[in-house]
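Below is one structure, written out as structure tokens, with a few remarks after it.
Removed from the display is one protein chain of the complex; every other protein chain stays in position.
Let's turn to chain A:
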Amino acid sequence: MNPLKKAARWLNDRSGFTEMLKPLLDHPVPPGSKWAYVFGSATLFCFVLQVATGVGLALLYQPSSQEAFQSLQYITYKASLGKTLRGIHYFGASGMIVMVGLHMLRTYITAAYKYPREMSWISGVVLLLLTVGMGFTGQLLRWDDNGVWSAVVAAEQMGRIPLIGKSLARLLLGGDTLGGQSLSRFFSYHVFLIPALLFVFTGFHLWLVMRNGISEPPKAGQLVDPRTYRQWYKNMLRNSGVPFWPYAAWRDALFGSLIIMAIVVLAVVFGPPALTKPPDPSNVITTPQPDWYLLWIYALFALMPAKIESYVMFFGPLLLFFLLFALPFVSNKGERSPIKRPWAIVGSCFVVIVVVSLLFVGKNANWSPNFNAKALTKVSIPATDSLALSGSVLFQQKACLYCHSINNEGGKVGPDLTHVANRLSEEQITIRIANGAKNMPAYGSSLSNDELKKLVAFLKTRN
């Protein structure tokens, strides 16, 4: 016998690898479990990718408030292929979030959470939360000014929780303020604590797949009855089940491989998120923004009425978690087919549309002053009208331009003033500037009469 084969046989006999793996590979899966079933394994592949690239990054990273930023610059600009490694870790995180989302949507739409797979859903929700937690703590580990201020924003949100809010905020920052203690905590969460929980819950989630089997593709009219389902499922597998390996596994492998390759291509083409300024909490000229997967929450906080905000910040997540955890208990039997559950489709579409729209408006952030608007270049004023000319300069100096646009230059917080003179009379413009409006500061006390006249003269030319 070939000595290699002989060695393999010896190893297998003494360690029992086949005994351990054969049931996993041979376990039958329902026929027809096709491409809709690849998102869970793709999430797992992304997770493995994150662990591997994370270990790589940890070889180069300095988890200290003082040095983390320098080490990120080292990884990005000096270390060989460091930029690519960061890029893969970033797009891997994005991929994991997207795959988790698709996996969850598929599970919900086909009601795969019903009897006997309630715990698969519950553990899945925990895994979703842990994944988002990884995304958030990972963004902080970049430890540039965005990372520092994002930590503060997160602490503020935690602060809205009644009674224990302030304590939670202190726990997050590691003290009263940001400092040497802050990054060590995020590092510990991102590298040890949350991954350990992810391993535990992923293991449990996979064990449940083995124990309860993959949910069969739903058929309209085929109801789940907890009294008979297990027996029915067993018979169905006996009659028409196919071995997981390789009849189902090949799709998982192919799809997962395509996803990983797409991540690598994105990483090489676009690179990791750019590093901004050093993590100096005393530098106030910065615009913190979360990574894209949390941008929709950021958008939500800008758009909702300020009065209900504290309550939404606290009760919103609470209600969301409650609904997610309650789902398999509220409906654990009956119809699984999406055709017979139109509200599930409507609900899923609604959630997807809301989140995607919020992502778009969050990207543009039209509610924020446009600090880059420094001068009006596309506005022509007759040189003879010196009052209007000085008014146009004041329009920029008094920060009007940050919030209002003229000829597409300026901010989008307030109304476009390109043709304001057509809408408002001179008197109305004057009153508006002096007294302010619902979402506009009153300039009455900070403008002289002369300045006010100039501004109004300028706006009168906008017709």
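Just so it is clear, a contact is a pair of C-beta atoms (placed from the backbone, for glycine too) under 8 Å apart; a residue touches a chain by one contact, two chains touch by 3 or more; residues count from 1.
The working rule: contacts and distances are computed from a predicted model.
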Which of "EfeO-type cupredoxin-like domain-containing protein", "Ubiquinol-cytochrome c reductase iron-sulfur subunit", "Dihydrolipoyl dehydrogenase" or "(Fe-S)-binding protein" is the UniProt protein name of the chain not shown?
-> "Ubiquinol-cytochrome c reductase iron-sulfur subunit"
Per the definition of touch given earlier, which of A:180, A:226 or A:246 contacts the omitted chain?
-> A:180
Among A:41, A:65, A:107 or A:390, single out the residue that touches the unshown chain.
-> A:65
Hidden-chain contact residue, picked from the options A:133, A:288 or A:316 = A:288
Since one chain isn't shown, list which residues of chain A touch it in the complete complex.
-> 64-67, 148-149, 152-153, 155-157, 159-162, 165-167, 169-171, 173-183, 278-289, 298, 301-302, 306, 309-311, 313-314, 367-369, 371, 397-400, 402-403, 413, 436, 439-443, 445-446
